[in-house]
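Working notes for the structure below.
Every protein chain except one is present and positioned as in the full complex.
The chains carry the letters A, B and C, assigned in the order they are written, with residues numbered from 1 in each.
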């Protein structure tokens, strides 16, 4: 990155995830100014060389401002609010929203940016702070091609996988597809693990083999362990997964795409909820599968 | 491995896969004698330090003999045949079969070994020669615990993932479960890729994102590329995959395990065959999905 | 009916269906006054003994007024419109709506009746005019128990099957359930007919046997004939059936009822639409099934 002219970037929101992403930019050679509602959280980044802004308005000196906040309301507030990025006379060229927000909030912010002549990119990230720090995250962005091209090199500093999904809200659809896929893999894993188990193979050995094979993935490693330990402490509960399947099958209906396995898994998630696991992790798909195979005794009932 | 006392091992079958596995044993410090029907194919291993046997009988000086042959008939011939490993007076302590053979052949060889007082381990490997050489393969073994313990350290020299699935033919069930899982992941990927595509996302970008995410795997990388390129040149065709689903659902029926998604995918493979893709790669599940979504024109019909 | 004191009834809407229903009431001993926008259509009923009203207002002399109109807008107009049943000073005690209208319109009319102190019953009928005349129709009503009891004897004069589904809009849910069931039976029939056909049984013989068995029904007789003749002239097209499945699975989602087979059929209807049968009768589920079984040549493509 040494030969690129140094560019002035802004970062809004330095929670756990925002901080590791911003740190990656600093390490990648960016001239970064950061702002956070609670200023204390910006200290570690200041130590790494970031300037700290006293107000959101100060961030507008940057040509590109990245936003990483918690909720749809936060996003609306920091962009379109009175004290927001679009609230003053000076505005950044491009706003890149890395938050996971509702489609409605995203569309509202996109429209406000368009009116203000500011480029907008929705660029949610997949992975947790630990994975981002290890270089194992992925970013899916959507917005106009020229906006994407304008900031892609910085996104690539943060994440080894950066994908431009389309000119509008496609990044949201991609994240829903990701979660449909994740739900289907989980049910598939529940079925084969149960089959192996009833055939005399210990679940742990089975999942170790799958993970050593070409099918292995970080996801299967984690979710497989939850199944083996029958630990349904929620990382993402069945109601949340059902919500994503509602959205995904709704999108499939609108776009006229038949989804036979997705639809089957949607109903199995509902069955899992009906059996009392609404608030448990969706790894409980395995519990319902195992019980239907006659594997569990009454004492293990939820 | 330097501190382990050198053990005399035998290797029977030095085709493409057998050769990389045998080479790994040599590199791992084994005193290895190899035999192959076509002697010329043993030359590269001889260059790496292997002794070359003139007959199968000579291999029986080894305490453990690994077998890697192409077919069930070959396995029966080299083990139970007149000139086979059990045919003479001297016999190895343990035979480890790494071939992918029928359950019937495996059981017949297992019984013959038992009668002859020779330990037998079925230890099929997942991966191709390239992956074995790169240390990205996995071995699932089944047979008596003490037999497994006797040879596990050598299996671990070949493959980073070595799993003991059970005392009998469980390794066969595990490989079938692996292939059921692989078929389900393929259909799931076909559905979400089609949905993303109809929503305006290019399939290549979508699959890149999935592979950069926690869900990414070697398998998805390869099968996703086949979908993107709509290249159905068979690596494993739909009839072969249907066969594994026949076996898998048959096992599930015997063991009384309901498999809702496996059963749905079984029928979708049959649908794919009905649409003319019997001899094509099972990546064609995507083609049938895409057409059902109205994505393909008549000119692309098989 | 001779011993029941004669009651004054009104009938609003004398199209094909309304006329046979009203005629049944006359035959059943009712003192019936009828009204229709196009007065000419009331003539046959007048011949059978009905009085003909000159305005909707005249109908309000009746204690119970039945309504059978074509659309939601018509229902709103004839009940809540200025010249409607609730528009003047005199009102009937009970309004029975036999039309098939939207849930929204039904709820709006129900609320208006409640406010006006008029009992309201939603009582859609299943069957066509021919079947009503033959005594082979069914009525599912919902509304307060006392309102149902007040008019049940007249509904029974029209139809041998009269069911009280609940106090609110349950009759609407029942009709959706009816259509889900009808879609599932159609796909099931498509599967077994195709299986029999590939096994050498002519579809006509197969369907004749089914209809002679305990499973036989008026529906299977008609839909089976359409399959045998591969006649997909729409009686109800795939888009209409998909709409009912959208509503049904939406209701199931709200009520948290897993519907595995309904969901599978929903996706198969979408597949049928994707193959070009959107505007054809849903008997085309059979065509898609037969093709997936490799039964149809290219010359028969839609």
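Going forward, contacts are C-beta pairs under 8 Å (C-beta built on N, C-alpha and C of every residue); 3 or more make two chains touch, one makes a residue touch a chain.
None of these values were measured; they are calculated from a predicted model.
Partners of the chain left out, restricted to shown chains and counted across the full complex, are A, B, C. When the omitted chain is restored, the residue from C:133, C:188 or C:240 that touches it is C:188. In the complete complex, the residue from C:67, C:163 or C:273 that touches the missing chain is C:163.
Contact between chain C and the absent chain runs through residues 126-127, 131, 136-138, 140, 159-161, 163-168, 170, 173-174, 177-178, 180-182, 184-185, 187-189, 191-196, 198-202, 205-206, 208-220, 222, 248, 251-252, 255-262, 264-265, 268, 289, 292-294. Although one chain is hidden here, its contacts on chain A can still be listed: residues 260, 264, 270-271, 273-275, 291-294, 301.
Seen from chain B, the chain kept out of the figure touches residues 246, 253, 256-260, 263-264, 266-268, 270-271, 273-274.
The rule is simple: only the chains that are shown with their structure count from here on.
Remark: the per-chain Cα centre closest to the mean position of all protein Cα atoms belongs to A. At the chain A-chain B interface, residue numbers used by both copies make up over half of all numbers present, so the two copies contact each other through mostly the same positions.
Inter-chain spacing, taken between the CA centroids of chain B and chain C, is 57 Å. Averaged C-alpha coordinates put the centre of chain A at 47 Å from the centre of chain C. Among all residues of chain A, those that touch two or more other chains are 256-260, 264, 268.
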